[in-house]
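A protein chain is absent from this complex, but the other protein chains hold their places.
Labels A and B are assigned to the chains in the order they are written; within every chain, residues are numbered from 1.
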Amino acid sequence: MTDVTPYIVLSAILFTIGCVGVLTRRNAIVVFMCIELMLNSCNLALVAFAKQHGNLDGQIAAFFVMVVAAAEVVVGLAIIMTIFRTRRSASVDDASLLKY
Amino acid sequence: MTAFWILAPIMVIAALGILFVRKAVHAALLLAVVMISIAVLYAVLEAPFLFAVQIIVYTGAILMLFLFVVMLVGVDASDSVVETIRGQRVLAVLAGLGLGVVLAVGLSQITLGTVVGLENANEGGNVEALANILFSRYVFAFETTSALLITAAVGAMVLAHRERLTPKARQPETAAQRMRDYAEHGKHPGPLPSPGVYARHNAVDTPALLPDGSPAPTSVSRVLTARGTVRSAPAFADDIEDVKAALAGPDGGASSGGDQSAGSGYNTENPSTSAETRESTPGGEEPEVSR
Partner (left out) sequence: MLNMSEGGHIPVVDPTGTDGISSLLWLVIALPLLGAAVLLLAGRATDKWGHWLGTLMSAGSFVVSLLLFVDLLGRDEGDRQVSQHLWEWFSVGGLEVGFDLLYDPLAALFLLLITGVGTLIHVYSIGYMEHDPRRRRFFAYLNLFVAAMLMLILSENYLGLFLGWEGVGLASYLLIGFWQHKPSAAAAAKKAFVMNRVGDMGLSLAIALMFVTFGTTSFSGVSAAASGASENTLTALGLLLLLGACGKSAQVPLQGWLLDAMEGPTPVSALIHAATMVTAGVYLIVRSNFIFELASTAQTVVVIVAVVTLLWGAIIGCAKDDIKKALAGSTMSQIGYMMLGAGLGAAGYAFAIFHLLTHGFFKANMFLGAGSVMHGMNDDVDMRRYGAVRHAMPVTFLTFAMGYLAIIGFPGFSGFWSKDKIIESALADSWLVGGLALLGAGITGFYMTRLMLLTFFTEKRWKDDVHPHESPAVMTVPLIVLAALSVLAGVLLLGDWITDFLAPVVGEVAHHDPPLPALAITALVTLVVAVGVAAAWFLVGKREVPITPPQDVSFATRAARNDLYGDAINEGLVIGPGRHAVHGVTLADRRAVDGVFTGTAAGIGALGTVLRRAQNGFVRSYALSLLGGVLLVLLALLAVNLV
C-alpha cells in the first residue's frame, strides 16, 4: 500500500501557490485561474483521503466541487467579459470604485 | 509512486509559473499542465471516473472557456509587473509562506495510519460504485446541482447579453452612411483592397500596390499593422535583386524580360530602388524554395 501523505503535501503546496497567485496577480482571468488551481488542489486532497479511508465519499465530493467550479467559471467569466466590455480592462485593481 | 514523483515537481513548477508569466495565455497553458497531471494522479489514486471527468470537464471545457475569454479580452494583453497596492506583494508572499508553514505544521501533527485502499469499494467498477452512492445517498445534492447549473447557464446568458440600443442598420442605411462618409471625409465608398498577391509571394501581411506603385495601407489588417509584422514590398525587391544577382552570376544576367506583373509592384518609399527593380524583376518561386 502506498502512503498518501505526499499527495496531501502536494495539495497543500498547490493551494498555497494558488493563494499567493490570487493575491498578487491583477489580471482577473489569471486570478480566476489561480482559484481553479486552489479548487483542484482541494480535489486532489479529497481523492487522496478517499483512498486513505477506502471510502468513495471523497471522490463524490470532488465530483461536486468540479460541477460547482464549472458553474462558477461560467458565471465568473461572464462577469469578467461584462466588466471588460464596459471598462476595456480586465484588471481587478481598476474595479475599485466601491470604497470609502 | 513513480508517477507521483515525476509529476509532482512538474506540477509545482507549472503552478509557480502561473505566478510569474506575464501573459494570460501562458498561464492558461501552464494550468492545463497542472490539471492533466492531476488527472493522472487521480488515475493513480484509483479514481478512473474522476480521471476522465478531470480531463473532459476541466481541461476540455473549463480551460477552453478560459482560452476563449483570453482571446476575447485580447491575447496580447499582458500584466504590468509594477505592484500598485503598497505592501501587497510582500504581505501576500508572507501570508502565503505563513499558510504553508501552518499547513506543514498541521500535517506534521497528524498520522494517517495505514492506507485502506479502494479495492473493496471499487469492486464492481469505480463508475458503478460512484453511481450507487451518487443516486442514493447524494441524490438530493445531485438534483440541486442541476438547478445550480441551469441557474449558472441562465446567469451567464443574462450577463453576456447586450441590449441593442439603436436600431439595426440595414442595407439602405449602410449605403447611405458610406456615401455620407465619402462626401464628408472623402472615404472610399467601395470595399477595401485586398492585400498583395504576387507570383512569388501570396500573403495577407504584404500590402497591395496602388496603380502608381505606392502600397495601399488599408489593404492589410489593422491587427498586423499594430503588431508590426507587415512586410514591405521593396524588401522583397531587394531579395529578388540578390537572387537575380546570384543567378545571374554564372550566366551573366537574368532574363530581363521576365514577368513584370509581380515585379512592377515593388516600389515604395524609396523611388530609387523602385526604379531599379522595375528593370529587373525575377520570376518564379525558386528563390523562396531555395530558402
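For the reader, a short list of remarks on this structure follows.
We adopt the following convention: a residue touches a chain if its C-beta (ideal position, glycine included) is under 8 Å from a C-beta of that chain, and two chains touch if they have at least 3 such contacts.
Note that this is a predicted model, so its numbers are computed, not measured.
Touching the chain that is not shown, out of A:I8, A:V22, A:L37 or A:A70: A:V22 (per the contact rule at the top).
Only one of the listed residues, B:G106, B:P189 or B:P217, touches the absent chain: B:G106. Taking the whole complex into account, chain B touches the unshown chain at residues 85, 88, 91-92, 95-96, 98-99, 102-103, 105-106, 109.
On the side of chain A, touch with the chain left out of the figure occurs at residues 19, 22-24, 26, 92-93, 95-100.
Note that only the chains that are shown with their structure count from here on.
Per-chain Cα centroids separate chain A from chain B by 22 Å.
Residues 1, 4, 8, 11-12, 15-16, 18-19, 24, 27-28, 31, 34-35, 38, 41-42, 45-47, 49-50, 53-54, 57-58, 61-62, 65-66, 69-70, 72-73, 77, 79-80, 83-85, 88-89, 91-93, 95-97, 99-100, 103-104, 107, 112-122, 129-130, 133-134, 138, 141, 145, 148-149, 151-153, 155-156, 159-160, 162 of chain B are the ones touching chain A in the complex. If you check the complex, the residues on chain A that touch chain B are 1-10, 12-21, 23-27, 29-30, 32-34, 36-37, 40, 43-44, 47-48, 50-57, 59-60, 62-64, 66-75, 77-82, 84-85, 90-91, 93.
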